[in-house]
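Note that one protein chain is taken out, while the other chains of the complex remain in position.
Per-chain numbering from 1; labels A and B assigned in written order.
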Amino acid sequence: MKGTLVLAWVVARKDLQVELRTRERLAAMGAFVVLTALLFNYAVDRTVVHPGSIAAGLIWMTLILAGLLGLGRTFELEKEDGAFQGLLAAPLPREALYLGKVLSNAVLLAIVTALTVLVFAFFYQVVLPRNPLPLIGVLLLGVTGFSALGTLFSGITAGTRMGETLLPVLLFPLLVPLVMFGASATASLLGGFPASEIFGTLRILGAFTLIALAAGVTLFRFIVEE
Amino acid sequence: MSLGFVKWGALVLGLAGLALTVLFHWQVFFWVPTEASMGIVQRIFYIHLPAAWVAFFAFGIVAICSAVYLWLGIEKLDHAAQAAAEGGMIFTTIVLTSGPLWAKLAWGTWWTWEPRLTLTLLLWFIYLGYFMVRNSTDVPEKGKKFAAVVGIVGALNIPLIHLSVLWFRSLHPQPVVARTDGPQLHPDMLTTVLTALAAWTLVFLSLYLLRYGTARLEAAADRAVAATRSPAPVREGVAP
Partner (left out) sequence: MQQFWHVFIAYAVAWGLVFGWAVAIFRRMGRVEARLREAGLDTDPDAKGAAGRTLP
């Protein structure tokens, strides 16, 4: 078990190092987030509703769409030169490969999430709570669950002809609990409610993340088998 | 299951299902009393609820067969899961058409964010993903495994999705059949809905067996044709 986690970290570090050098996915996702936040300004009639007052929902939708952009490319890196075959041939349990990919995706998503929240605070005068820890907790939990499910499905879509266009069809129906409870907890926290209000929500988000991780760890080996 | 069993099973279940279907249509249109507050449109209920039951029952078959298929790699189970998914999608579509037709007259709107209706819509999309994944791989074996994973993950998430959509307040009539303090339906209505439930289940199982048998036959045909084309294999009885 410990060995698996260490190996997962090795995989994640490799991915993050590549990302650090090219910054392709981060740049694309970051630009996507800022531009989406900008478009919301024109999509919403500001005389009727201020984007700031529905910020939690907009933040989550932006996040999901930006995440989709990045998650779809999880296995893109390994497509060249048969790198994926090399990775599979390495003395590496499939669980470690999956967890490593989840971790690297989660780190990328966390960075994008921080950017999203800051962009909304900047554009729409969303007041961030004085104690940011509960908000960070909710968002991190959401990001981990999203990454766990997204990485598994990204492994599937990478093996199909349709590629990443298939990802939302598979992923979105299952993201309902995440978006619903994530957005509602975020809304309470941005509305200045105390953290004790969202414990129930946190539990469901945690359950979602655990189920997604357990399913991914168990099932990932079947989708990368030759 | 041998193919002979499949054939006779489908026949017997199909005939029984057909007989019950005729019976429940007679009950629905001539016998059961009209519901007082909703009127005639309430009769949609007698296909809506059984179809929903079959849709989720079929998804249970998909999940279990998929899981065991991945675990043991028995091809039959993949065919069983695929056949159930096909039927499940048909019955989910029935739920999604009869629901709005009822809602429009009972509550004045085609669509409500009613938990069970929303859950059924999401189930429909999970089935859609199941088939899209299955049909978009170059190697069929891969598509089968992908589809199985989609089926299992979908089934694992359904309780959580259900919990989530319940969270949004419900317009739907509260569960009337399965209640601890005894059913609140008029006894004739209960009889009718139970007949309909049995009829739909039998019809589904019959067609399901047929679909499964066809899939088995197709796989066997693929193998047989491949064997007759290639010159090498030597069979008992036709050995040189």
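Here, contacts are C-beta pairs under 8 Å (C-beta built on N, C-alpha and C of every residue); 3 or more make two chains touch, one makes a residue touch a chain.
These numbers were taken from a predicted model, which means no experiment stands behind them.
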For the full complex, can you list every visible chain touched by the one that's not shown?
B
Tell me which residue among B:23, B:64 or B:105 touches the hidden chain in the full complex.
B:105
Considering the complete complex, of B:23, B:41, B:156 or B:198, the missing chain is touched by B:41
For review purposes, identify every residue of chain B that touches the missing chain, sorted by number.
2-4, 7, 39-41, 43-44, 47-48, 51, 86-87, 90, 93-94, 97-98, 101-102, 104-105, 203, 207, 210-211, 213-214, 217-218, 220-221, 223-225, 227-228, 235, 237-238
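Heads up, the rule we're going with is that only the chains that are shown with their structure count from here on.
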Residues on chain B engaged by chain A in the complex (per definition of touch)
70, 122-123, 125-126, 128-129, 132-133, 136-138, 142-143, 145-146, 148-150, 152-154, 156-157, 160-161, 163-165, 167
Okay, in this complex, where on chain A does chain B touch?
149, 152-153, 156-157, 159-162, 166, 169-170, 172-174, 176-177, 180-181, 204, 207-208, 211-212, 215, 219, 222-223, 225
